[in-house]
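Let me give you the structure first, and then I'll get to my questions.
Excluded from the complex is one protein chain; the other protein chains are retained at their positions.
On to chain A.
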Amino acid sequence: MTETTSQPRAMGRPLARLEGADKVTGRAPYAYEHALEDPLYLHPVLSTFARGRVTGVDASEAEALEGVRAVLTPGNAERLADTEDREFAVLQSDEVAFHGQFVAAVVADTPETARQAAGLVRVDYERSQHDVVLTVDHEGLYRPESEGGPASDTEQGEVEEALERAEFLVDHTYSTPTEHNNPMEPHTTVALWEEEAGRLTLYDSTQGVHVVRASVAAVFGLELEQVRVVAPHVGGGFGSKGEAHAHDVLAAMAARALPGRPVKFALTRQQMFCLVGYRTPTIQRVRLGADREGRLGVLVHDSVEQTSTVKEFPEQSAMCSRWMYAAPHRRTTHRMAALDVPVNFWMRAPGEAPGMYALEAAMDELAQACGLDPVELRVRNEPETDPQSGNPWSDRQLVRCLREGAERFGWYGRDPAPGARREGDWLVGTGVASASYPHLFNPGSVAHVRYGDDGRYEVGIGAVDIGTGSWTALTQIAADALGCSADGVRLRIGDTALPEASVAGGSSGTSSWGTAIVTAARAFRAEHGDSPAPGASARASAAQDTVDEGYAVYSFGAHFAEVRVHSYTGEIRVPRMFGMFSVGRVVNPRTVRSQFLGGMVMGMSMALHEESFRDPRYGHIANGDFAEYHVPTNADVGDLRVDWLEGEDLRATPMGSRGVGEIGIVGTAAAVANAVHHATGVRVRDLPVTPDKVLR
């Protein structure tokens, strides 16, 4: 892929969100808000223990309530056609595999009645012993199968000998807790089953309408054409809406039990801590061995994680250690234990976010051990080629991000001594960490282009804007690909009535969909020339992976953070952060800046706040609401700045862009935790870094 678009005119401009006015005036419908006639409302009943069997459901009191239309139970629920994916086996048996699993559901005329009735459903249980605590020596630890994906374990060179030879050795264990994605818009499915037409329509809060359609059609034994999924606007997902979850199945099941009436189901915030994925806790041991000059001879990264007995999801936290730094001897491993817990899943930068916390905290410890500046240590370990594949880098700009970032942040001249700077009662420190994220491309997206009677090009693709700015960015890409202005494009997304598109996940959306749009635009011009007749159309697929396989294609960045820790109270503040990134061409500086800032805030949140406390006795998340599961408030976010290196990477996509959704959270937590150490001299290796852990 070397052919570029014609000189971009729309891309690179800070176009304001096209749907912004509709959103702030309440006219942009989110899943729950679609104006549908005569809706019903669903409220689920969740298991209150972690493992065992439902021995009986008494719904008589609930059913007697006026306005209750149906109570679904394991005894009366529809038998599903395909439950190979056991997350979707909703109400299919009496087995309970985690605290918070669906065990019944009420559908009623109002949300209040549904909720009241759900509280009246009496469920009898038989409890079994459960196992919900991950430990580094858990007897159930196993090596996950990689099945076509990256290998669970890798080894290069003579690791053990190199560890013995190292002049400086850092050997520490870092842990990250269970974290929940918590997008602002709760997971919501509104389902309508039209019996005669045999048609199921879902208004869903999802990162992929086609992804949900495929899952739901299979579960219910329907043809793809029988299912339509609509999602014009989505209020965040951070990975948790990347696939259908059990609530999609439950809503559809309720709709099929009550044909002709839409069934609305929005999870409560508390229910989101049980049913829609989360980041596994991780326990990561990192060993770095370096010579006198700080050059890594050996890098070992072993990660222990959990998954659910219901369904396996491996979080590949040690992956980042395969490409970040040069080291002739290297080992990475992943081990997991399947526990009686909900299904874990994608959360912004799955793998990289926890993995780079551990690696970059260890690099900080190594810098201190070697007496080197942390920026310089990283520069000295820059690999010339990809340590995994030996391939040349497509566009590796880590060193520039570090150096320019350091300059812009005011890093240089930093006193390396920990706990040595004080302003009043506040201890002050700074920290740095690298960021990186692989360029991912999902093949198979299809776009159509049609020239309308109004002289505008309609560009359609079943992509989803999850709040990141896809409406705007894809319009800009289409405008440049067609050689018209952004006003000349009428984009349509968010509906399976539009052509196939991959998920908004893995920072791959704009790359994958944009490539399909560019391909379709070229096909359109090839077929219809520059002066098409009204009604002219073309359709094309980005079926092939267009990424140049001879190159290692990654994005890079560097985070800098200033932290203040109160010497009496342990309170931690982050007055300023700076992020410098290299992501190829930036399609829309305004929305990309937002993505970086949002990622950095989420990374700071990971450093200081987020922790889902799973109670070992009951198996539930004890602090599962926004009062106790903390994310930063406005008052916690200081002077955040980002910038990026101008560039384009045509080996990645025909737009020259790479993804931007995830890199902002990668490494951030390490930069903050490293700054806390610099401020206080206290090294906290178990996130989050809270006041009690630094209090002296």
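Just so it is clear, a residue touches a chain if its C-beta (ideal position, glycine included) is under 8 Å from a C-beta of that chain, and two chains touch if they have at least 3 such contacts; residues count from 1.
Convention: contacts and distances are computed from a predicted model.
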| item | value |
| --- | --- |
| Which of "Molybdopterin dehydrogenase", "Permease", "V-type ATP synthase subunit C" or "Amino acid ABC transporter ATP-binding protein" matches, in UniProt, the chain that is not displayed | "Molybdopterin dehydrogenase" |
| Of A:425, A:487 or A:549, the residue in touch with the unshown chain | A:425 |
| Per the touch definition above, residue among A:450, A:609 or A:678 touching the missing chain | A:609 |
| Interface with the undisplayed chain - residues on chain A | 48, 112, 115-116, 119, 425, 568-571, 573, 608-609, 613, 615, 617-618, 620, 622-625, 627-628, 630, 632-636, 690-692, 695-696 |
